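A single protein chain has been removed from this complex, and every other one stays in its place.
Up next, subunit A:
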Amino acid sequence: MDEKDELTLSPPKKRSVRAATPNSPRVVMECVEILTPSKTRPRIIVQHPIPASPAARAHTLDSSSPTCPPPKTPPKRGRHLQRKAKIVSDMPQVLVLAETLQQAPESEFNCSAPAARQPKASLRRKGKTAWKLPTSAEELPHTLPVELEPCLQLQKHAIMRSLRDLPDIVAQDDHVSANATAYEQLSNLLRGTVLRGEGNSCLLIGPRGSGKSRLVEKAIKSLPEKPIIIRLSGHAQHNDRLAIREIAWQLAQQTGRSFLPSESNSPSDVIDPDENPFLDSSETTIVLPPPAHLLALISVIPTLPRPTIIILDGFDLFAAHARQSLLYCLLDTAQSCRVGSGTKGIAIVGVTTRVDTINLLEKRVKSRFSGRMLRTSCLSELQQWVELARSALTAPVSEDVPEEWPPLWRVAVDSFLQHEKVIEEFKESFSLTRDARTLCRILTTVVMNLTPALPYPSAEKLAASTGIQRCPARFPFLASLPYPAICLCIAAVHYQTSGHNTFTFEMLHEAFRDQVRTSQSAPVQIEGGGIGMMRCSREVLAGAFERLATQRVFTPVAAPSLGTAKEFVFYRLVPDRFELKRAVEAMGQTNLKKWFSKA
């Protein structure tokens, strides 16, 4: 089958393919040169959950049919237009087999394979080229030829999908990343629970966006048997009562039995029919079930027909619950779960960002915790970040595309990622945050803005989207504030320079009125047509003031008090002087600029 062919297409073969085509035109050779992966480039494991999609399934049928030769067969000439570059999309199938790096390193796939096919692709089109295969950014067609427009659409789609579930990056050097270690430990632990019935507990600690949740999901997915999975989150279950109800509900969902404490046991659940529906009584009448009850439900868990994995996201938040009874019960059950006693295993996986979580546990809870702590870390080098971007941007298109598309796109992406400004931009982002999700967001906007007229990612697009996604401007509207509002801001700046950092509406109003008066009385001529500043009624100004306050350009200094009229409430100006200066200059009104410059 295809897949085997695919796997054997390893670097040595690739060379033989190249050797077999000594007559290829120079252009083609150049193309190969550029696209051959450099030694330093990290390898990529692409793993996309493609088999679920109908397109992919349909495609499997296609590629096994005789009309599509296996990739290695030398293609016939002159059919290049009909022939689609299907091979690329075969990769996912191959790779799904490659479960993990640790378990099946030989099935690893590196990104040299797509490059290996290019000589063939160019061979096919030899002599009949509509346009030359690009070898560098300059040779890319400026706007997309019409027939390739659907490809761009498909490519965008593929990239979006891959951005949702980023592929793994494996560093080239032998140093094993923290996440890989954590993954191995976690899956061993879960295997112990699932296969041998162990009671386990561990903590997964790592910064935001370091792939903790992703790792847990991956570990669960790779388990040979399907356990009961209970997912709790400290963000949703604010107390033990909610958590225990949620456990009962999820158990019921997955086992088909009811574990909910019967309603008569908890009188707070009975809802009085004529109770005011707008009152949220549930928050005020929380009665924790008695600890005995908690234990009763949790101690049932090991007796269930299948092993159970309990994931506690936001573990530190659970530690803040009263008496930590839930944690105590869970960890106690896990600890006392003995192998071979006829019970099924239970695993407690705490997920948290707080490094000091262990110290939050009470002593009796801590002594029941296994103390196993796994750590994840964010990408540690810029190179990995760039490679992540590359693997997302070159996500294989899962449908038929004309054969010239993949190499064309690859050239576009390569030249994008080699661009000096792009690297600079990435470096800056990387030094601010290592959260891979930020990269995803940035790339998403870049990709969404690709159009047939401007089909390639570019440094400008990257800069624009970084501006929006990394740390968006707090007051992007300053330069287009209405006249009364900007006048109020300038007046506030004037007070600031004279040593009054807080101001009332009355103060600003007075300053504005004075300014209008002086500007109208002074016979100043600016560029021939100097008239004074526009008047503005007090009420309109007050409206502008309120709007600025709701937009947080002005923030109140103290909490609002009843006795103070609203024109005498003290406010502070939030944007700094330079932001405002820039805004006033951008507006280009001489009057305002003059007034501002006096401050």
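A few notes on this one:
The criterion applied here is as follows: a contact is a pair of C-beta atoms (placed from the backbone, for glycine too) under 8 Å apart; a residue touches a chain by one contact, two chains touch by 3 or more; residues count from 1.
Please note the rule applied: contacts and distances are computed from a predicted model.
Remark: of the listed names "Translocon Sec61/SecY plug domain-containing protein", "Origin recognition complex subunit 5", "Phospholipid/glycerol acyltransferase domain-containing protein" or "Conserved oligomeric Golgi complex subunit 4", the one matching the undisplayed chain in UniProt is "Origin recognition complex subunit 5". Residue-wise, the contact with the chain that is not shown comes from A:Gln237, picked out of A:Gln237, A:Thr308 or A:Ser415. Contact with the undisplayed chain is limited, among A:Pro141, A:Gly371 or A:Pro476, to A:Pro476. Residues 52-55, 153, 156-157, 160-161, 163-164, 208-209, 213, 231, 233, 235-238, 242, 245-246, 249, 271, 277-278, 280, 282, 313-314, 435, 437-438, 440-441, 444, 448, 468-469, 472, 474, 476-477, 480-484, 494, 497-500, 504, 506-507, 510-511, 514, 518, 534, 536-537, 539-540, 542-544, 550-552, 563-565, 567-568, 598-599 are the ones on subunit A that touch the missing chain.
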